[in-house]
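Accompanying notes for the structure given below.
All protein chains but one are shown in place.
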Amino acid sequence: MGRFIGVRLLHALVILALVTVLVFIIAQLMPGDGVLAAMAGSIDMSDASAVERVRKQYGLDQPILVQFGDWLARFVTGDWGTSIGGGEKVYDMFMRRLSPTLELFLGATIWSIGIGIPAGIIGALKRNSAVDVALTTGTMIGVSIPAFWEAIMLIYLLAVIFPILPPSGYVPFFEDPWLNIKSMLLPTFVLGTHSAGLLARYVRSSLLEVLGQDYIRTARAKGFSERAVIVLHALKPAMIPVVTVIGLAWAHMLGGAFFVEVIFAIPGLGRMSVDAIFQKDFPVMQATLIAVTLNVLLVNLLVDILYGYLDPRIRVRR
Amino acid sequence: MNDAPELLSVRNLTVDFATAEGLITAVDNVSFDLREGEILALVGESGCGKSATALALLRLIANPPGRIASGSVAFRGQDLLRASEDEIRDIRGNRIAMIFQEPMTSLNPVLTVGRQIGEPLMLHEGLREEALLEKCVKLLESVSIPEPRRRMGGYPHQFSGGMRQRVMIAMGMGCAPDIIIADEPTTALDVTIQAQLLELLRQQVETHRTALMLITHNLGIVARYADRVNVMYAGRIVESAGADDLYERPRHPYTIGLLRSVPRLDQPTAAKLVPIPGQPPDALRMPQGCAFHPRCPFAVARCRAEAPALREVGAGHAIACWVDVDG
Partner (left out) sequence: MSGDTDRRAFVLGFVAATFAAALRPGAAEAAGGAIKDQPWAVWDKNDKPVRGGYFRVAAEQYIGKMNPNHWPVNDWVSMGYFHERLMFNDGQYKPTVPWLAESVKFEDPKTVLMRLREGVTFHDGSAFDAASIKYQMEWIKDAKNQAWTLGMMAPLESIEIVDPLTLRWKFKQPWAAFNGVMTNVPGYALSAKALQADGDKYDIDPKGTGPYLLEEASPGNYLKLKRNPNWWFAKASGHPDMPYFDGIHVSVIPDPAVRLANLRAGKIDALTLEKSQYAAVRNDPNLNIYRFPGNHTAGLRFNTTKGVFQDIRLRKAVSHAIDRRALIAGTQFGLARIASCIFPGDHWCHNPELKPVAFDPDLSKKLLAEAGHANGLTVKGYYPNTAIGQTVAEAVRNMLGKVGITWQVDLLAPAQSATRMREADYDLATGGWTWVFDPDPTATGLYHPGGGFNFGRSKNDQVIALVEAGRQEIDLEKRKQIYWQMEKVLYDAYEDAWLWWDETVVAYRKQVQGWKNEGFMKYRDAWFWAHPLWFKDGKQ
């Protein structure tokens, strides 16, 4: 198992290195001079000295390789540059915005697992019953509903018509735990429902497949109750493909976090990325891209480890 | 003949399966008995309903699509088909154990072998920890698994096919059941291992007076191990007899055909193997009358009109046929 994790870790590092280079190259390939494009309309572009000044300030006058070397050296030492947009250190900015996003992800995952797995299990057990049809329809809606619409409807329902929750905003947990939870309920729900629907469908089909396996019949023949059969024999193997889905869902959540953070006005990494893209804020964009990569790699690693735990056949093969 | 106490009495068991195209009667009005220490073989081609019969005894038919339509299964006087969930669960794996075919897929790939063997013991005998461990080790020893203590922590994929089937048998024997139902226990294993495993089962029967219901399509196994044989065709028992009797004097045209189609040690090698012409009937389009008549060389008009019931044609020998062919 240790060797297995080691190999995976090495893979992850290689990919990270490649992405780092790629991120830098992509930034170079962006049409136009990023900083200048971003500043168009706000500085007098006919003022050559002003343009030159800006280029120099962001090191755009240096050869590309030098720019890359400089950038990488600074990046690994935690100097991620200064945001063009806010004048803040990108590293500080990133760290401050990490916790709302992590909280969002975590909450969304809890919703997603909390709804998706039980719904999937019930759907599989009561296959083709009214309950199953209701759940399948519900999960279909969960998957296909435009999250933007869902968010606005929920805000109007639960913050305007029945003013139970705040419509938007973020309060750190340690500042006001209760308000924090209240304000995170809707965003995490909206972010979670999409993957919950997906998860429910995967759990249902995976569990149905497992329940059709011979070893489940063996377990029944041992005298286990249906519930014991599911808990002791079916869930673990059924979770193997589901773990992948959870991992994928988590990795894709940053995409969802983009708009959930925008809609619910949560100062997290997703919104920071959106702002950075719109403002062509290069240092922030680079940090974001690497963070996205890291997130995906870490999740993949976690999924691999979980796989190893769930499926002994994989553990030995490596 | 066996005059030991009757353990299991199956009467008029009928099992349906709902398919997209219609209702299939997989087991049709099957009746038989099983006594202590008896080895009863249920023989037939695949799809004849023998496995469904075995599963129905413990109500393990997947529902949906399957359904036990009628009949009774009396185990020591208790009707298993009408017992409560708790009662039947108390019998499964405990008084009546099943050993399934396909040891590859019948063991849970993500749980250790030790745990899977231990489960019935935990469940029915409440064994825990040390006692459980010891018992499991003993069980594995009894089925000749080397280094049982170490192997307990292994997973099924780390075992060979034969070893896995030994594990299955050990699992079935754990609670010293009254009846072991072995569904094709040795299919897909090579001959030496088959023999070892069947020997193992026979010992179990002999030492514990366990009744064994052996479900197989392999007539060689039947000839060697079974006391009694029920031959099934298209969901029905078409012939029931003592094993020796059946081999010596098969009376149903299907049994006769079956025996002619396999090589026999007690006949000259020169004897020609004759396959039964035609195909088993489509379960959705069962022929009128006797299900076997389209393939039967002896069929008469009545066979096409009316399905024959099982009737006694000798001591402990019954067939379901209008024509009594004394083969």
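To keep things simple, chains are lettered A and B as they appear, and every chain counts its residues starting from 1.
By our rule, a contact is a pair of C-beta atoms (placed from the backbone, for glycine too) under 8 Å apart; a residue touches a chain by one contact, two chains touch by 3 or more.
Just so it is clear, the structure is predicted and the values come from calculations on it, not from any experiment.
Q: Which of the displayed chains are touched by the chain that has been omitted?
A: Visible chains that the missing one touches: A.
Q: Touch as defined at the start, partner being the missing chain; which of A:Gly107, A:Pro267, A:Pro283 or A:Gly308 qualifies?
A: Of these options, the touching residue for the absent chain is A:Pro267.
Q: Among A:Asp79, A:Asp132, A:Glu209 or A:Asp275, which residue is in touch with the absent chain?
A: The missing chain is touched by A:Asp275.
Q: Among A:Ala12, A:Met93 or A:Leu199, which one touches the chain that has been omitted from the display?
A: A:Met93
Q: Can you say which of A:Phe24, A:Tyr170, A:Phe282 or A:Tyr307 touches the chain missing from this structure?
A: A:Tyr170
Q: Go through chain A and note every residue touching the omitted chain.
A: The list for chain A reads 31-32, 37-39, 41-44, 46-47, 49-50, 53-54, 57, 84-88, 93, 96-97, 152, 155-156, 159-160, 163, 166-170, 262-265, 267, 271-272, 274-275, 279.
The definition used in the following text is that only the chains that are shown with their structure count from here on.
Q: As a quick test, compute the distance in whole Å between the mean CA positions of chain A and chain B.
A: So the centre of chain A lies 53 Å away from the centre of chain B.
Q: Would you tell me which residues of chain B are touching chain A in their complex?
A: Result: residues 55, 58, 60, 62, 64, 85, 89-94, 97-98, 100, 102, 105-111, 119-120, 123-124, 155, 157-158, 168, 171 of chain B touch chain A.
Q: Show which residues of chain A lie in contact with chain B when the two form their complex.
A: For chain A paired with chain B, touching residues are 128, 212-215, 217-225, 232-233, 236-237, 240, 310-313, 316.
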